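Have a look at the structure below before the remarks.
Only a single protein chain was left out; the remaining protein chains are all shown in position.
Letters are used for the chains, namely A, B and C, taken in the order the chains are written, and counting of residues starts over at 1 for each.
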Amino acid sequence: MTLAVDIEATFTADGADAFHVAADFEVDPGETVVILGPSGSGKTLLLETVAGFHDHEGTVEHDGLVLSDRPPEGRDFAFVFQDYALFPHMTVTENVEFGQRYREADANPEALLADLGVADLTDRYPPTLSGGEAQRVALARALAVEPTVLLLDEPLSSLDVPTRQSLRADLQDVLAGVTSIYVTHDRTTARALADRIVVMNDGQVVQTGTPEDVFERPASPLVARFTGSNVVPISALSDRASLLDGDRDATHLTVRPEAVELGAHDPDLTGTVERVTREDATSRVTVAVEGVPEPITVFSVDPPAPGTTVSLGFPPERVATCRA
Amino acid sequence: MTLAVDIEATFTADGADAFHVAADFEVDPGETVVILGPSGSGKTLLLETVAGFHDHEGTVEHDGLVLSDRPPEGRDFAFVFQDYALFPHMTVTENVEFGQRYREADANPEALLADLGVADLTDRYPPTLSGGEAQRVALARALAVEPTVLLLDEPLSSLDVPTRQSLRADLQDVLAGVTSIYVTHDRTTARALADRIVVMNDGQVVQTGTPEDVFERPASPLVARFTGSNVVPISALSDRASLLDGDRDATHLTVRPEAVELGAHDPDLTGTVERVTREDATSRVTVAVEGVPEPITVFSVDPPAPGTTVSLGFPPERVATCRA
Amino acid sequence: RRGLFGVAMAALGSVLLVALGLPLLLFAARQSPSLIAEKATDPGVHRVLYLGVYAPLLAAVASLAFGVPLAYHLSRGFAGQPLVESLVDLPLVVPHSVAGIIILFGFGQGGAFPGLSVLGTLPGMVLALTFVSAPYAVNAAREAFESVEDRLEYAARVHGASPWQAFRRVTGPLAMRGMVTGGVLAWARAVSEFGAVAVVAYSVEFFYPPAGERVVAQHAPVFVYNTYLQGGLDESGAVAALLLGVSAAIFLLVR
Partner (left out) sequence: RRGLFGVAMAALGSVLLVALGLPLLLFAARQSPSLIAEKATDPGVHRVLYLGVYAPLLAAVASLAFGVPLAYHLSRGFAGQPLVESLVDLPLVVPHSVAGIIILFGFGQGGAFPGLSVLGTLPGMVLALTFVSAPYAVNAAREAFESVEDRLEYAARVHGASPWQAFRRVTGPLAMRGMVTGGVLAWARAVSEFGAVAVVAYSVEFFYPPAGERVVAQHAPVFVYNTYLQGGLDESGAVAALLLGVSAAIFLLVR
């Protein structure tokens, strides 16, 4: 029942250079694979190509069955769009029931709406819904066809923060039992939902692995930056031996901000506090260090004032190395 | 040099009910006031009205001078738009220099672009820029006219997470010396940038105060939810006396998630761990408690497994009360 | 809040409004009600008005029947699209009398269908009207299809609908208004056509239900011109007023 994706596609927009997207990954039954990448990395085009919206080379296979030559309606998938894409001329119930006219599915539309907390919207029309409500309805519409694979394209990115957190929590439950591919640029969402993460940049896959792999052992400085890890050129370290075991070709060291020890007795680096930003749980402290192009981020419940000189320690077991 | 805003305006869109926006607040010299509210709360319309884009009742006064009857070009403000609104037929430099044709200002456009890290874009046209680049150019265009007040409408919300964090850091520096009003739905951005916060909902101001006020002592359950505080109906507490001093009419208690003690010896509430979400610094743990409609959020570096029964303690000095 | 600039723009714009509105007003003011009443009760005028609405309706139906599928393809894009677009828009700039000549060369004697008689016949008239009005139906329907987001069609397809089902349940209903507008625009354009009809079918014989028999009449704009040539301005003004009423009624349908 594994979904195997191995496709290439080229897109040309008016007046722009051709954009090439290629990816090769598998989704095991019940698994959620998150495609994580910056804006313009081609992740949405990739997902739409898997859905059959665009011509492509290569294959999409589910359970040994080649789907690549089938139109979207022949693939047995479902799709949740960033901007909902609800049918504006149908009621909420008619939207959710839409796919059941064409595909056999026992899911009860009303029960789905109730599970997603929008049972009271049945007779409303989409243009009258808030963003959070619309996306819950769109999710119900997708689940109503009992898809073999559920495809989700940044379903949270049009929502404001509290609505996003609440729907993300519900998505954690929904996706737990569903084979799905989820596209996002938000690393927190990726970590919350992913069994496996495919990191994309410029149309190409740059790393595939568990959230633990991608967040703790990014394959390149680029992945590290995108997942919020600190990137330190190895040339900036005075004592290199203790942190680097093995990889002699490594050019950069990466370390999660939450792993960095602020005020370490035996510091690996010393720098000046540049900025303190209060976040929900703690404060994000950025520290400028000579020889390190990007400031080092650390978290602190009791942050030092900007301008203070601080020492930074990198626990060897949390440090990873990579090549640019 | 204080900006005093006291306006009312009514907006009618085709086929929708009239939407009424009213607000009354001041911005002291050099201060950044953040208008925080959910999508559709009228915060963007409010900002555009202050800028002079829409007819309104009431007054906008700067330094004792009534500006309300002046057109946008007569108010000496500047504006940063959510979707950049750069002039697509002008180069980056021409965009930044635009306002200097009409308003006296000594700011050096090239120096502004350099300060914002986009000195190399001067001859490019806006459609070729990435989102982060475009917003930096838009910020330079606004600063180039040396506005008395800088108005910013969700300048970060079209950007992906790493770009957003990097521009937010730069905005902290830029706004430090500038009188400004900043509209956002993102509480982290609000806390990072605000000297004072105006919380809006449904076209009305529901609370005004320092970030400390709004985040630690929300005026209503609604504000508490929007700023990420936990909301507990007082009826759900067994021992009320220790937490409530004074306000006998209070119906709800609010407490920041980072203040809640997980595994307290003398618990105020007991519940079941519903969900654990890994975030950048720690994990967000939501706990379902009988009698409390919304789950309680706490942060934990070493979170318990979902399903575990946990006790929750509320430090009295971090608890606030409010009325629904 | 537009100040001097706004006032100047409004003043310039008003000149055009006067140029368009003033003649209409004066035209209406200078009609003789008794002459209009006389024409309105003339059975010959009835026949003309019947033909002037009926033949354009046939042309509009033909424009829609074949124009909507074409519009759908144009809205979704295909190879060779610019050529087809040019062909569709060309009738908009072909001089009206030239359009008539083209129809005669194409479908008249020695043309594509030897069995079809177009000169002075109702089929010829409808062909000429379709030639000049089809672009309106195609372009309005195409705009309507383009205003339906691709995503909605994708959403229909991915949840199981075939292309036809997606069209019938989603794209079609959402573009319905635009298709109807296109049909009415084509109808109005055909009602107003003079040149092509004057060349191809100055008068035609057709079945006239009120009389229960075949009668001979002219397309309404041709009849107005004919009246002007033969009876002078006042009489043609009365007929023109009646025809203008019909056109205005169709026009209100569009809005």
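In the analysis below, a contact is a pair of C-beta atoms (placed from the backbone, for glycine too) under 8 Å apart; a residue touches a chain by one contact, two chains touch by 3 or more.
Fair warning: this is a prediction, and the values are worked out from it, not measured in the lab.
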Q | Selected residue (touches chain absent from view) among C:I36, C:L57, C:V84 or C:V215 | A | C:V84
Q) Where does chain B touch the missing chain, residue by residue? A) 48, 51-53, 71-73, 75, 77-79, 81, 83, 85-89, 98-99, 101-103, 141-142, 145, 151
Q) Which chain C residues touch the hidden chain? A) 2-6, 8-17, 19-27, 30, 63, 65-73, 82, 84, 86-98, 100-108, 110-112, 127, 130-131, 134, 138, 162-164, 167, 188-189, 191-195, 198-199, 220-222, 224-225, 228, 233, 236-237, 240, 243-244, 247-248, 250-251, 254-255
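FYI, only the chains that are shown with their structure count from here on.
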Q: Starting from the mean Cα coordinates of chain A and chain C, work out the distance between those two points in Å.
A: 54
Q) In whole angstrom, how far does the Cα centroid of chain A sit from the Cα centroid of chain B? A) 25
Q: Return the distance between the CA-based centres of chain B and chain C, expressed in whole Å.
A: 55
